[in-house]
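Incomplete set of chains, arranged as in the complex.
Just so it is clear, A and B label the chains in written order, and each chain counts residues from 1 on its own.
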Amino acid sequence: MKGKLFYLGLLVSFVISAAAHYLQWNHTVQFVISAIAVVFVAGFLGKATESVAHYAGERMGGFLNATFGNAAELIIAIFLVKDGLFDVVKASLTGSIIGNLLLVLGLSVFAGGLKYKEQSFNVKLASHNSSLMLLGVIALFIPAVFARGLTTKETSSMSMIVAILLVAAYLLWLLFSMVTHKNILSDEAIEHGEPAWSKKTSILFLILATAMVAFTSEWLVGTLEEVTHRFGLSELFVGAFLIAIIGNAAEHSAAVMMAMKNKMGAAVEIAIGSSLQIALFVAPVLVLVSFLMGGTPMNIVFSTYELAAIGVAVFITKSISQDGSTNWYEGLLLMIVYIILGVVFFLV
Amino acid sequence: MKGKLFYLGLLVSFVISAAAHYLQWNHTVQFVISAIAVVFVAGFLGKATESVAHYAGERMGGFLNATFGNAAELIIAIFLVKDGLFDVVKASLTGSIIGNLLLVLGLSVFAGGLKYKEQSFNVKLASHNSSLMLLGVIALFIPAVFARGLTTKETSSMSMIVAILLVAAYLLWLLFSMVTHKNILSDEAIEHGEPAWSKKTSILFLILATAMVAFTSEWLVGTLEEVTHRFGLSELFVGAFLIAIIGNAAEHSAAVMMAMKNKMGAAVEIAIGSSLQIALFVAPVLVLVSFLMGGTPMNIVFSTYELAAIGVAVFITKSISQDGSTNWYEGLLLMIVYIILGVVFFLV
């Protein structure tokens, strides 16, 4: 979807979902419309971030892209945290991670692999990414194992400390990959092209887009509970599949397009980078935000189901990406694991 | 055992085990004799499959070898399914997987490593195999984790869907490895040599061998329960060690012989390929067969013990095979893990 059509869609979907919200239309209708609006405004936020990043210079721009890349998901999640829907938050974080690793990467590798026999990318990048992903898995796995022996208060302390350590690890990773070891990891860069707007407009649009994401996210989250019950879905399934797919739609199309242009390195960076950001930045930030909000804070303890899903996704991605080359069958494997997880999350 | 001696053994063991069965000899005697007969007829079935595969042309032949390679185990397992001995089935599938990965591969690597200092094989093949094995582990692990939260009916649905996905993954793997990416994975081919018989005789022998496997398997399975109780063994141990070793005897000798001829690629292909077939083809086919048979269907939920054994076997094999070279100590490591598993399965 490019150019005018995109902005038309953005405007129309936003206006209609606003109408749906304030005129209190049927909840299911509200949910569907605001979901569409979220996809558009998340895309808009992505464009605005990229444009501002362009003007901010290489280093600061990279930092902006890296921290605002999942802004839409972060904002949606903050509204969920505000409503105390911690289980949905964790499910949606889980869903983002496995969605990026299995669906986005799987589809990219599969689609790219049908066009090109073998696609390759920087092995060093893959190796570093997989060590970082492992840190993410460990940082979620350890608290879950030990939480059984802890009081609620101890669990809160543990969550805070682990969250701070993860954010520190993430910020130092940016330092590492953008400053001290920039050249080692550089691959075909993600194509950015010329910015669409002037500097001033870009900043204005970034603020506007953030606001639009905030509104539509609130509308979406507001109808969530009723829709969940109406269709007999579990919070786990809604969070891990519906919310995650809606919040990540922009990354999906970008990664697949990169793969089709034989820029597998960029596709891998989008998919794995995005799930790294969720695990090492978005998740701990949400824990810290919930502490600042007062009330019962959200802990960092994920359920066995969620950990199993994340663990499995990381291991199969690690196994497939570690040789630095991909083919259609590897993409298929990733997608099959995603479907299996979808089936069991739906049934549970 | 070659030539005439083999056929003599085949004939004698088959006739005696038939006598033992119909004359209702002592159950332990029946068990031992039919076990020996199964080893022979499984070997015969292997030869017949290979010979038919030779005449069927390269592609169709590869397919035949790949799907009939574990025919003996499949037939034994079908009789176990028919008798409702689901736990023994799962134990024997577990035993086949760990037996191939740890015992067959371990012995091949060890024996080959004593003769040659370092043996090597196609790294790409190893990498693909290990991703596939990981899919197998995931496809058994996920249902086990989620089954705790499911009703019997939901578990059945899940088992069916996962089984269908695995069979699809396996068939597409054949497409990948035999059609679209044939050259990338080719290594020293498994030695086939000239077929022993004419085309007609081969087909006739294939039918005959299948029938003989079916008979001897039924005889073997029929005495299983009493022997298990008589010697105070658990179904887990009998399935995972006795049945699995009996059903895989042919692969064992073939793989070790390849390793001794310094064709480690072929040995790896037999051992890992065979366990892949069990996890991605035989296991799901048995689930589907049990659905078609009516009655209580067999689900795909393996026990914690079985999953631990399979997981451990896959991880150590992956770790050892991923550099594409082997030595005697790596073979020893595999065998030590097999012995540890044997000890704990025996004690449980």
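Following the convention adopted for this analysis, contacts are C-beta pairs under 8 Å (C-beta built on N, C-alpha and C of every residue); 3 or more make two chains touch, one makes a residue touch a chain.
Bear in mind that the values here come from a model prediction, so they are computed numbers and not experimental data.
Note on stoichiometry: the full complex in this file contains 3 copies of its one protein sequence, with 2 placed in the shown coordinates.
In the analysis below, only the chains that are shown with their structure count from here on.
Note: centroid distance chain A to chain B, computed from Cα atoms, is 41 Å. Of all residues in chain B, those touching chain A in their complex are 123-124, 127-128, 130-132, 134-135, 138-139, 141-143, 145-146, 149-150, 154, 157-158, 161-162, 165, 168-169, 172-173, 176, 180-181, 184, 318. Those residues of chain A whose C-beta lies close enough to touch chain B in the complex are 117-118, 304-305, 308-309, 312, 315-316, 319-320, 322-323, 327-330, 332-333, 336-337, 339-341, 343-344, 347-348.
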